[in-house]
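Left out: one protein chain. Kept in place: all the others.
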Amino acid sequence: MQLPARVYEVKELVVSNQPIISAVDLKRYYSVSKGLLRKAGVVKALDGVSFELAAGKTLAVVGESGCGKSTLARLVAMIEHASAGELLLDGKSVYSNKSASNKIGGNKIKLNSRETRQAVQVVFQDPYASLNPRHKIGTILEEPLALNSKMSAEQRRSRAESMMQRVGLRPEHYERYPHMFSGGQRQRIAIARAMILNPRVLVLDEPVSALDLSIQAQVLNLLAELQREFGLAYIFISHDLSVVRHIADYVMVMYLGKVVEAASVKVLFSEPRHPYTVALLSATPTTDSRVRKKRLTLKGELPSPLDPPDGCAFNPRCPNASKECRKEQPALKQAEDNSRQLACFHPMATQ
Amino acid sequence: MTHLLDIRKLCIDFQSASGLFRAVDSIDMHCDSGEILAIVGESGSGKSVAMLAMMGLLPWNAKISAERMLFDGHDLLGLNKRERRRIIGKDIGMIFQEPMSSLNPCFTVGFQIGESLRLHLGLKGARKRERSIALLRQVGIPAPETRLSAFPHQLSGGMCQRVMIAMVLASNPKLLIADEPTTALDVTIQAQILELLLSLQREKDMALILITHDMGVVAETAERVQVQYAGQKVEEQNVRSLFSAPRHPYTAALLASLPERARTRGKLPSIVGVVPGQFDRPPACLFAPRCAQAKSVCNENVRQQGAAHGHALCNFPLEYTK
Partner (left out) sequence: MGLSIRALGITSTRSMRKDSVRKNSLQEKRSVRTRMLAEFWFYFAENRGAVIGLRVFALLVLLAIAAPLVAPLPPSEQYRDAFLTPPVWQEGGSWKFILGTDAVGRDILSRLIYGARFSLFIGLVVVTIAISGGVLLGLLAGYCRGVIDTLIMRIMDVILAFPSLLLALVMVAILGPGLLNAMIAIAIVLQPHFVRLTRASVLNEINRDYVTSARVAGAPPLYLITRTILPNCLSPIIVQGTLSFSTAILDAAALGFLGLGAQPPTPEWGTMLAEAREFILRAWWVVTFPGLAILLTVLAINLVGDGLRDALDPKLKKS
């Protein structure tokens, strides 16, 4: 299979040897009808994203709402089919060869095998919505096993119980219904369900942003333990930069469907270069009065994805925007010092 | 000295399927003009409920009692519904977390702002329109003339929150309550809205009560902070000393569990257990079962400390050597 050249540029970012999961120029377009007699518009929710991720590592995807991070999560979790590009698990495409339905809006997804589906599991943001309110915890946890394995009821139960214990739930919770639990416990249940098929990749779509502070730390700790224990690769979607800084190894910053900057967590947080990254970092409120710096407040709001601006999508809000930015779209390129990938004509100076 | 808002020993109970549930447990609160008070706490700490009770916005199954509930010299407890409406709609403004659902989707932005101008100031016709435009400009909405005829769904979340703020400002309130005003918004928009709130507060010398769970927002905006846990006020300090020297073990543990305060990667210090519910309410100190410093005394009684120890509701407040 011929891969586009861009994928090799990404490789330097990955320290570990073998990537488990990788994306090559993933795209997802939606067609949106604007009315009866007008031509349907196309929303480029995700416009060419590539990455590689090895076992035991965490890739964080940050950005504001509408930047495409949740779309990326849905593609990687194989909930939706990519409009173009490839998603590779152990170097093999996850899509079956027969599925040529890579068209816009096509939602039918055909995978090459059952194992592929099991290898990538997902934890959603809202633990109140992600658990079936009419099922008991036991049923919720055993459902994936019943669907995918030939385990007996007895075996399923003991597997579910050991997983409940692993995530910090008590055995008597087995018979309870989701509405009897607090948000943190529900998120533990959701994590247990995602873990029960022994996946290799977990897609975490804002897993702690709906939780209280004291619970957030517990769940982050649990996720870190599980990663170490099972060598999981995490794709961590978040808008909370302090959480990302704590848990991630690599960070991709997205804006309007595209990656604008990607680097290791250390590099990105200590010397951000893309103006949007800088603005994001400085807009995040901090409790530490010593590091409070001059804020780069952005003007205006996210442009409509239906009608993105010409050139760089960020140019209407960017302090560094020039004529060039309004005409041409900067490509994501490896920076000269190889520390990061950057899509900007006029990056901020390093301090 | 009299405060603009002065609440003593406010208690709120909810009638539920399984008996009475105490949401707010004898909370004291006061706030002055030109002051920014932040109320922080996790969900279920009663931070919004107390404010809603003051506004008379709680459902029928809530029972409210208080020793004192004064606003600007009026006793809110003794007011009937009509008097309460007159004071509250005009002198107290409130903005909510979900700007999209706080605005009526059936009416244009201009109509909704106009309504509050008509109700509170009796403005009509061209003067109403003029004032609406001025308000929208004041909250930083570009091209306010054209935005007047926009419907809420045509605006973004940040814009809707600005409109909400404009509506509240219409009556020139003395107290503005912002209940998680930026939680539903993106960080860059959050920064814009907070800046707007602060500049308006300074300009109009309003009192601002900011209810939030975001410690970063508190640290960057508030002057005085009150920490709530399971319906009780556990600590009250000015913002600087709260973050440098928290006195209540709960505040300290909460701050320590912030990822941005973690010294190393790896394990975050977390608080074991969960907030007590209706049935497992501890006898004395509500935080005792989760507290690292708790001794057996803490299950018998709990003492309110003085100002030197941040009014901490704790028998053993944390000490710091200078």
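Order of writing sets the chain letters: A and B. Residues in each chain are counted from 1.
Following the convention adopted for this analysis, a residue touches a chain if its C-beta (ideal position, glycine included) is under 8 Å from a C-beta of that chain, and two chains touch if they have at least 3 such contacts.
Values in this document were obtained by computation on a predicted structure and should not be read as measured data.
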Given that one chain is not shown, which residue among A:143, A:225 or A:271 touches it? A:143
Which of these touches the unseen chain: A:91, A:171 or A:300? A:171
Of the residues A:24, A:45, A:78 or A:312, I need the one that contacts the missing chain. A:78
Would you mind spotting which of A:67, A:87 or A:197 touches the chain that isn't drawn? A:197
Considering the whole complex rather than only what is displayed, give the residues of chain A touching the chain that is not shown. 77-79, 114, 117-118, 120-122, 124-126, 129-135, 143-144, 147-148, 161, 171-172, 174-177, 179-180, 190, 193, 197
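Everything that follows uses one rule, which is that only the chains that are shown with their structure count from here on.
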Between chain A and chain B, what distance separates the C-alpha centroids? Give it in angstrom. 32
Residue ranges of chain A touching chain B (in the complex, touch as defined): 64-65, 182-185, 212-218, 220-221, 224, 239, 241-243, 245-247, 279-280, 283-289, 292, 295, 297-298, 301-302
Contacts from chain B onto chain A in the complex sit at residues 42-43, 156, 158-159, 186-192, 194-195, 213-220, 240, 243, 253-255, 257-262, 265-271, 274-275
